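These notes concern the structure reproduced below.
Apart from one protein chain that is not included, each protein chain of the complex appears where it belongs.
For reference, chains read A and B in written order, and residue numbers begin at 1 within each chain.
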Amino acid sequence: MAAVAAPSVFSGGANVVAVGVLLAEFGMFRQALLRDQVRLYAAQSALISVLAVIVAAARHLPELYVLAGLSAALKVVIVPILLRRLLRGTGRDSGEHGWTDIAGSGALSLASTVLLAIAVAAFGFFSVGALAIRSPVLPVTALAISVSVALVAFVLMIIRRDVASQAIGFFSLENAISLTALVVAAGLPFILEVAFLFDLLVVVVVFGLLIRVHHGRAESLSTADLTSLRG
Amino acid sequence: MLVVIVALLVVPAAAALICLRAPAAAAQAVTAASGVACFGLVLALVPAASRRDLNYLSYLRVDAISVVFLLATGFLYACVAVYCVGYLARARSDPGFSAHSRRFYAGLNLFAWAMLAAPMMSSLALLWVAVEVTTVISALLIAIEDTDGAAEAAWKYVLIASAGLGLALLATVFAYYAGAQVLGQSYNLDFGPLLQVSGQLPHTPVRLAFGLAVLGFGTKMGLVPVHTWLPDAHSEAPTPVSALLSGSLLAVSFYAILRYYQVATAALGPRFPRDVLLVFGVASLLLAALYLLEQRDVKRMLAYSSIEHMGILAIGVSFGAPIALAGVLLHVLAHAAAKGNAFMGAGVIVTKFATKRISQVSGGLDLLPWSGPLFLLSVLALGAMPPFGIFRSEFEIVAGGLASGGNIASAILIVLVTLAFLGLVATTNRMLLMPRAAQVPEPKESVQ
Partner (left out) sequence: MSLVLPIPIIQFLQAATIMGAAPGISGVIARVEARLQGRAGPRVLQPYYDLAKLFRKEALAPQGASWVFLAAPLAAMTCYLTVPLLIPVLTTFGLPLGYMGDILGGGFILSLASFVVAMAALETGSPYAQMGASRAKTFGAITEPVVLFVVFVVALITGTDLPYALAATVRSSAGQIVRPAHLLAAAALFMVILYETGRIPVETHTGTNEFGMIEEARPFEHSGPYFALLKWGSAMKQLILYTILLNVFVAPWGLAATASAVAVALAIVALLAKATGLGIVVAVIDNSFAKLRLFKITEFAAAAFLLAVLGVFTLYLGGG
């Protein structure tokens, strides 16, 4: 069997950061507190900003610095603060630290979920490998990882049975797609990227409001009762 | 024409801002005026746009296809804005009415603004942003109704539709990648240039982009199997919002798919895009026709009828013949009118009988001398009876199908449309034509 050639330090480093994003996504399966779930999302967004800075430095794309800073400010700072404000008081023992316990809200046990997600991520890896899409700025492994993160985000939204995890699953899906955009569409005009970020802000507000509506009616963040509309 | 386009963007947004502050009666009047004005502006746009493509300010573009969808949205916006006057009046005595109606009108105007902006965007990226904005605004409008069903429907809708739009964003990214190979790295996803160079685009990203776009925007359009939010959202929303959702929003999502279809057909040839649309179209039509046979809720029935018609649109595009495509565009307009009318009639029925359940509604024609016959006519229109527009558009679609050799698909289309007609007419018969039974609760007197 032939050995796999060593990548350059840049490729290796970039791939490691991308793998970190994927591991953060897997980590979201396990979180028991809403606060930890949001922090993991902030960490994932920070990793993506770091990768954008690495790409900007190595490939001489100065616009990416600004974009990385903007998306870090939005996704690492503003979105967690917004979510905290909007979801204040949805905890069981709500008070100053009304961070809800969302533990054990999965349809499958954690180990089974991880195995399922590994299978889904494998599908993502191998299907991207079969496509002939080569990125000018990052190695193809990063594209495969970003598609896998998107697929695992879908698994997260399906498996976890509380609205907060589902919302954060959607935000991490958006993270995965911005990672894909970083790999494949690094030259996208700045104004369009800003439009995407602004749109994310609006979406976060709306999701937060709808979670409040849900909590107001159901007194919990669980989706177990959302079964009345059928047929 | 630039003035008209800019006015189309400014008027609904300004109306929304005014409605946030003004008293209820003023908000009502402003919304109605805005709706009628926008419809007038779109009509003014029709002659110019049908002759040539209009490109302004490098981010606005109106061509003949956009104007069809603008017409659908503009017409329904005008009708719904006027309908709201009577619809919200029944709750006038509730506490918090003025705040509720202000929010409602502001949301309605914003919703119409986003739906009017989407077909006018020249960049595929901004088109995606506009569709995403329509999703979140309509989710809030659904949740404005204070019932358990509305809360559940709103959450399901926003989650599933946003996830689908996530896939559509992935499609946009791959479309950029394909375009950047030919047009350079600073390509801004402008549709016109992309269509011009589509012969040189690499095949794999375009195929990926089209597949993801159909799946992603198809989630918003109501294509099976990603339609699961639609019956809940359209039936639990307030009636004016349901009318706009079914008549205009599904059409705007279809508009996005049509743009990707244009690029894909030019780049890959007709085979692959048409096969994809045919599969989704037939699945939607089949499922909707089957579900229509056993509906218990009048607004849910109309929602499944929307799925059916979206399936017909997809099948029509997949036939590819010019007459089929003409039928598709006519179908968008005719469906918007008929579905809007049907939902508004259903709203009156629900208000009159205080229930959405079909089994508890009977004797409608006797008790609703104006709304009853109008609702009957709109259901017949949805069932493709002549002389309504849907009859002609479906006729053209089938003719196109037979002309392009899709005999089996045309046959399936006719059979399933007949099945859907059966479902629609059976329930309408139950509601309107059967005489009133004695033990059913008395309906409200004030509604005609």
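In this section, a residue touches a chain if its C-beta (ideal position, glycine included) is under 8 Å from a C-beta of that chain, and two chains touch if they have at least 3 such contacts.
Because the structure is a prediction, the values reported are computed rather than measured.
Shown chains touched by the undisplayed chain in the intact complex: A. Note on the undisplayed chain: of the listed residues A:A24, A:I48, A:V76 or A:A144, the one touching it is A:A144.
Only one of A:L22, A:L47 or A:L221 touches the absent chain when the whole complex is considered: A:L22.
Of the candidate positions A:A57, A:A73 or A:A122, contact with the unshown chain belongs to A:A122.
The missing chain lies against subunit A, touching residues 1-9, 11-13, 15-16, 18-19, 22-23, 26, 30, 109-111, 114-115, 118, 121-122, 125-126, 128-129, 139-141, 144-145.
By our rule, only the chains that are shown with their structure count from here on.
Per-chain Cα centroids separate subunit A from subunit B by 30 Å.
Listing the residues of subunit A that touch subunit B in their complex gives 131-133, 136, 150, 154, 157, 163, 166-167, 170, 173-174, 177, 180-181, 184-189, 191-192, 195-196, 199, 202-203, 206-207, 209-210, 213-214, 217, 223, 226, 228-229, 231. Residue ranges of subunit B in contact with subunit A, taken from their complex: 123, 125-126, 129, 132-133, 136-137, 139-140, 143, 148-149, 151-156, 158-159, 162-163, 166, 169-170, 173-174, 176-177, 180, 185-189, 204-205, 208, 231-232, 235-236, 291, 294-296, 300.
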